[in-house]
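Shown next, in C-alpha cells, is the structure this report addresses.
Excluded from the complex is one protein chain; the other protein chains are retained at their positions.
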C-alpha cells in the first residue's frame, strides 16, 4: 500500500522539491497526491498541472481540504518551515522537512515539543546520512574497528556563491543570503549543519563547544558565506569543521575523516560509494557498496550490486524509505520513535539550530569557545 | 498523464526487474499496473502482491486481459525475449526490452521486421547510453573537438563469474552460463554487447569486422566467460575490446577511451559523472555533469546540480524517459522513430546480435577476421 | 665543477641525512667529502666508512680540518641547528639546513643576523617548495589566473605518532616529542612549519595572526602532536591550517588549496606531479609536470617528460640545485641573495619559528588570536 503525501513548496524554480519527489517515487512507497507548491496561486497551479495532482495556494487550505494525507513534505525556505510543520502535526499528519529545521533556535525548541507531544513520525532530510557508506562508517566506528575516535575533520566546500549572484536574481542564492528568509546563519546554516550533523552521526559523539571564524567574504553579504570551527565533543574528541560557499571552483565536496587510535576512515561525497579505511598497520581498504562484506545497515540502504553507482537521489530515497517505515509502524500502532528507523529527526534538527546559534555567537565574539545550548 | 505499463519477468530473485521499476518510477512518467512476473503462477502472484499490482502467470494472459496498456517492460532471460516482444507488438503495445535483444541472430532480424512494420516505440536498455557523460562524449566526438577518431579502447571487466557459482545455484549465473537460455554468447552477449554498443554510440562509427579470442576459463563452462577482440570500424578507425567475467576482484568496470588526431576522451563507469578530455596540447579536463558548460544532450539527461552524484538508476531512467517521450509522440501522431529520442532500439539490438555471432565465429576460427553480418 | 660539501648529522638511524645525500648527488652538482655524522665518534666513523668519506666527531673539528669546503649540510635535530650553522657561517662556509630552523625564536633572529652579515648562501629545506607543481601554483597565483586569493586551506595529516612509539625507543619519534631537543613545538614545528611556509610560498601573502587549537593527544606527550589554526594573511585572505601526527593511518598527506575570486588550485603530495585548477566557469584542469604548457619555473624544476613521475628526492634536489646556483654566483661575485634562486632561506626560517611561537602562545591562551612577531 502506497502512502499518500502532499508537498509544501517545490514550485517553479525550486531545486530541492523535484529531488524530494523523485526520492519519494523511486521505491514506490509514496504517492504524491497534492501540493501547496507556491504561495502564488498561479504558480502552485502550474506545478500541480505539470505533475498531474491537485494544487492549493496555501498549506492550511491543502491540509484542510485533504484530510486523508499520510504525510507532508516541506521544501520551502527556512522561514517557512515551522508554520507548516506545526499545522501538519496538529492535524495528525506525519512530516518530512528540509534542513536547517527552522528559522530560529526558539522555533526549533517549540517544534521539538510539538513533535514529542504528537507522537508522529518526523524526518529531517540530512541527505548525507542516507548514503550507505556513511552508514558503514557509523557502523564501523560503533563496532570499535579503529578504537575510540580522537579526531574529526569535516569539510563542506562549495563555490557557487563566490560571486554575488543573488544580486543578479538567482533564486537559490537570493533566499540563502537573506537573513529575513535564511535566519542567522548563511553557509553555516545551509551546509554547516550538514557537516555538523554528519560528524555526530558517524561518531555517535555530540559537539559540546565550538570556536568559530565566520566570514562574509563577498562584499555586501549580510550573512556568513565562509565558516570554520574547532569542535569539542562530549567524548573528548576534537575536530575541525569547514563550511564555505566561496571556494571558487568547488562543487559540493563534502568530506569527513575520523581517526581513532588504530586507524581512520575517509568518505567523500564525490565518490560516495567508497569508504576508505586506513588502518595503522596495513593497506588502506576501499569499502564498496553492494558488496557482501559490508554491514546490514549499508546493505539495507543499497539497491544495486557492487560496481553500479548510486547517488544523491538514492541517498535521499533512503530517508524517505525510513520515513515510510515509521509511518507504517505508526499505523500499526508500533511506532517507537525515529531513531529505530535511522533517519534524522527533530532532535538532530534542534541540535543543528543550536549549532548555528553557537557558531554565530562565537564568530561575533572573535573565536571565543561557545557552548552548544539546546 | 502517466503511462501505464506491465512487466514481463522481474519476479523473485530477479536483479534487473527491480531496477526497471525504480527507473520507470523516478521521473513519474510511468505507472506499473500489472505483471507476468514469472511463469510460475505462485511466484508471479507473490511479486504482484508485494508491488500492489495485478499478476498474471503468462504474458499472453496479461496482454489479453489488459488491453489498455501503453507499454510492456520485458526483463526475462534472453531466450524469452522474442516471444513476448512479438506478442506485445502485435497487440499495438510499445516495448522496452533488456539486452542482448534476442536468443539468436535470426530472431533479431525477425524482431526488427516486426518493429519496423508496427511503427511502435521500441527501446533496448543499453543502460550506459543513458549516462550524461557518455552523451557528452558522443556530442563532443560529433562536434569534432578531437578530430576524426582513430582508435577506440573499450573494456568491460567483471569478476563475479571467476568461480563456478552456477554450480552452486546462483540464479543470475545459472542462465547466463547456459546456452539454452543465454544463446551462443556468454560474456560476449551479456556485457560484450554493451561494450560494442558503447563504442558505436560514442563514435558514430560502425564495427564492420572483429578478430576475437574467446575463452571459457572456468572449467565446465559451455559458453565464453572471457572475450577480447580487435575491431575495425567503417570509418577506418580500429579498436580493442575486452569483455570478461573472470577478472577476479573487478566489479563492473566498464571503460571507454577514444582517440582522435588532437585529443582523447576517457569515461569510466566507476566515476560516471566525469568525462576526461585529454587534448594533445593542454591540461586534461574533467568534464562534470550538472555544470553550465556541457552539451544540451548531457543537460537533458541530468537531474541535479554539479557535485550531486547520479548513478545507474538515473541512467536507466533516462532510457525510460526517452521511451516515454516516444510513446507520447506516438499518441500524438508525431512519432518519427527512436533515433529522435536518443534511446537504443531494434537497429542497435540487431547489430548487437550480429556482433555476438561474429565474435563466436571468429573465436571458433582461431581469430580470423570476421564480418559483422546483419 | 662540483661543489664540495660536508655533512653535519646524518649518522646511523638518520632518516633525512640519506635523503640530503641522494638529493645532492642526483644532479652532480655536489661532492660529499666529509662529515661529522654523529657526536659519537665511532658512529660518525662508521657512516664515513660506509660512504667512503672522512668522518669527524664534531662539526668544529671538521670545519677546522677542512678549510676548502664550499658548504655544509646540517641534518641534526633542532637543538643542534644553530651552533653548527653559526660555526660554518663564521668560517665563510655556505649552509643548507633542515627545518624548523632553530631551537628557539631568539636563535632564529640571531641566525638571521649572522646570515645577513655574512653575505653567504643559506638554504632551508622546506622540501615541498621544490616540487614543480607547487612552483606552478605560485606562478599562476602571481599571474592572477584565479584573481586575488581569498581563502587558503592547508593540511598536513600524518599518523605515525598515533601511538607512543617514543616510549619504545623509536629514534625519530624520540627527539621530535622531546622539548629538550625539538623546542616548544611538536607537530607544529615538525610539519606545521611546512604547511605555514607552503601557504605563504604559493600565495605570496604573509600570515599575520593565528588562532590555534593545540593538543597533546597521546597520553604522556609533553609537546603538541595535533594542531590546527585559523590564519589571517596580510592581504586580507584567511585560512585554516591543520598539522597533526595522530591521524592514524595517514602517511604524509600534505595538501594545499587556495581559492581566488574566479577559481581555485589544489595540490596534494600524494600526487605531486599534478596541480588541479578549478575555474568557476569551466572544467577542472589537471596541470601536469613535464608538459609544454607549464611555467618556466615549473620546467626548470623538472627533469623528465610528462608521464614520468618525479618525487620527494627530486623536489629536494631542486633545493640543492638552487643552493648550488647561489654558491656558484657567490664564487663569481654576483650573488644577490637567495630569493633570486627560489630556495627558502633564513627569512622563511625566522618566519617559521615566529609561527611556532605564536601557535604555542595562542594554544595556551585558549585560541586567542595571536600576532606573528619576527
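Should a chain be cited, it is by its letter among A, B and C, assigned in written order, with residues numbered from 1 in that chain.
In this section, contacts are C-beta pairs under 8 Å (C-beta built on N, C-alpha and C of every residue); 3 or more make two chains touch, one makes a residue touch a chain.
The structure displayed is predicted, hence computed values, not measured ones.
The chain that is not displayed touches the following shown chains in the complete assembly: A, B, C. Summary of contacts with the chain left out: across C:41, C:216 or C:313, the touching residue is C:313. From the options B:39, B:58, B:104 or B:367, the residue with contact to the unseen chain in the full assembly is B:367. Across B:11, B:189 or B:264, the residue that sits in touch with the chain not pictured is B:264.
Contact with the chain that does not appear here is found for just one residue of B:16, B:83, B:217 or B:268, B:217. Touch with the chain that is not drawn comes from one residue among B:124, B:173, B:228 or B:301, which is B:228.
Considering the complete assembly, chain B touches the hidden chain via residues 146-147, 150-151, 153, 155, 157, 159, 162-163, 211, 213, 215, 217, 226, 228, 230, 238, 240, 242, 244, 246-250, 257, 259-264, 277-280, 284, 366-369. Listed for chain A, the residues touching the missing chain in the whole complex are 277, 281-288, 291-293. Across the interface with the omitted chain, chain C contributes residues 1-2, 15, 18-19, 21-22, 25-28, 32, 51-52, 158, 160, 250-253, 269-273, 288, 290, 303-314.
In this section, only the chains that are shown with their structure count from here on.
The most distant chain from chain A, with centres taken as the mean of CA atoms, is C. Chain centroids computed from C-alpha atoms place A closest to the centre of all protein C-alpha atoms shown. Per-chain Cα centroids separate chain A from chain B by 35 Å. Per-chain Cα centroids separate chain B from chain C by 54 Å.
Averaging C-alpha coordinates per chain places the centre of chain A 42 Å away from that of chain C. In chain B, the residues that touch at least two other chains are 288.
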